[in-house]
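Quick one: the structure is below, questions incoming.
Incomplete set of chains, arranged as in the complex.
Going by the order they are written in, the chains are A and B; count residues from 1 in each one.
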Amino acid sequence: MPVTPEQQAEIDELRAQTQPTLRAVSPGMEKHLYKAHDVLDHGFVRVIDYMGDDEAICQAARVSYGKGTKSVQNDEGLIRYLMRHWHSTPFEMCEIKLHVKLPVFVARQWIRHRTANVNEYSARYSILDREFYIPRVEDLAAQSVINNQGRGETLTGEEAERVLRYLKDDSNRAYDHYEDMISEEDGKQGLARELARMNLPANIYTQWYWKVDLHNLFHFLRLRADSHAQMEIRVYADAICEIVKDWVPAAYGAFEDYRLGGATLSGKAVECIRKMVAGEEVTQETSGMSKGEWREFMGVVEG
Amino acid sequence: MPVTPEQQAEIDELRAQTQPTLRAVSPGMEKHLYKAHDVLDHGFVRVIDYMGDDEAICQAARVSYGKGTKSVQNDEGLIRYLMRHWHSTPFEMCEIKLHVKLPVFVARQWIRHRTANVNEYSARYSILDREFYIPRVEDLAAQSVINNQGRGETLTGEEAERVLRYLKDDSNRAYDHYEDMISEEDGKQGLARELARMNLPANIYTQWYWKVDLHNLFHFLRLRADSHAQMEIRVYADAICEIVKDWVPAAYGAFEDYRLGGATLSGKAVECIRKMVAGEEVTQETSGMSKGEWREFMGVVEG
């Protein structure tokens, strides 16, 4: 269970009392505040705070473009226009602060997105909990044989069992030894926490506060809610997508259409499309593309 | 008058209605929301939105340091500890969004602080207003004779009059010609706005939405609320200081003590202080410092 009874009590208390504010309020987001959305076996995502809504994006755009935005009839149209033309600064005017509990190997990918603010639980100061990510059997995938970074079929039988046994046993043993090393009982001095933590494997859970603006969040989601992302980070991105959809529905709709569901074509691909639409035949050989490019291009054209 | 009647009506309307929220609310900040604080002759600063309060800083710190922060009895003590030890990430968990109206030459300095989000009024799309910063007579300072970038005594008499006349006449003439160039009356085609704007001087007013986290705002304020900053940007920094004081009183107090009112000493200066406190005499010659360094050091030691 990701959330402890103490945490749930705190959440309930925070959700019990509203205060008046003059700021922009997103009703869809207020529903999410503080609640933990479960992810993986012990992880969660929860909204701690937010700034702005769809209207705030338009308001900022209208400061920039002034009378130039008059022609766009409504907010949704303006937001779609901004997204289509890569006008990123109005989206930067919204901000979200999340509390995330996640395995360390996921945190290591996540932190590569540098344009965000982070406060992570410190294993130099404090003692980590005995919580490890252990995949479900159906998520134990083999190395892909066609893609260096992807996953192939699901492991079966004894092999799957052995993998699960390793993951469970090793993490528990590592944690037993971690506890023993820092223990000050029985006359022991107790190893410094900043040293003892090095014995813990990458599937241990950590947690952090992560604050980011909407433009950079969309960039993160485009890469991590993508089918090429590792499943264990994609489930976090998917959970955040559901939250953002309620927070800024118009902006999320434009993001879904222009980024998540869209495609980027090279100059060569654009030329091929012009020929194909005109009825000409095009093959990989005549396209000027490599085999890998052509395969990806066909994925766009044929679906 | 910085604020137009339309803007004032909009401010009044926005301030008339509160909405309930579950988020952290800073009562001191709610008082400021939307209101315009006048700066210079036509400029202003006003708060459009904010995220977080003093407690949010502590909450983020406690995620990081966990039980490690237990020993600090209260929030104010924790905030002072964080500020003293340059733990900047908890302060990044607060965010502010300002609407600022300011002369272009001030905007050019301001924008050098890169860690912020900006939406500026676009003179490619829209037509700028006829509003120019004209200094008060008492602010017409001569070039400093001891400091390459500073100001010296105030100009007087005919020289001051001539300067004011130049500034007023030139900006008005430039604006007349700007209007004439973009005019499409009397069969004229009208020069593109993106070209016509190049005729306007650097004292014309622009405006933008500027969003920044509290850590980076403090960095901005330390440099710009400083006596070495140009007066025309310092007055904006001073106005923001007053706002931040009401928003996050404990954080602002720590900032005032450790940054605004503090001093940074070199290794040589620390050695001199040790000698001086021990009763030894130290001179510029024996200090190892250059004359400039020594003068600044004396400013710290003697006040």
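Note that contacts are C-beta pairs under 8 Å (C-beta built on N, C-alpha and C of every residue); 3 or more make two chains touch, one makes a residue touch a chain.
Being a predicted model, the structure only gives us computed values, none of them experimental.
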Assuming 2 chains are placed, give the number of copies in the entire complex as this structure defines it. 4
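Just so it is clear, only the chains that are shown with their structure count from here on.
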Given a C-alpha superposition of chain A onto chain B, how large is the rotation in degrees, taken in steps of 5? 180
If you average the CA atoms of chain A and of chain B, how far apart do the two points sit, in angstrom? 35
How about chain B: which of its residues touch chain A in the complex? 14-15, 17-25, 30, 33-34, 48-52, 56, 59-61, 63-69, 89-90, 92-93, 95, 97, 99, 117-122, 125-127, 207-209, 211, 213
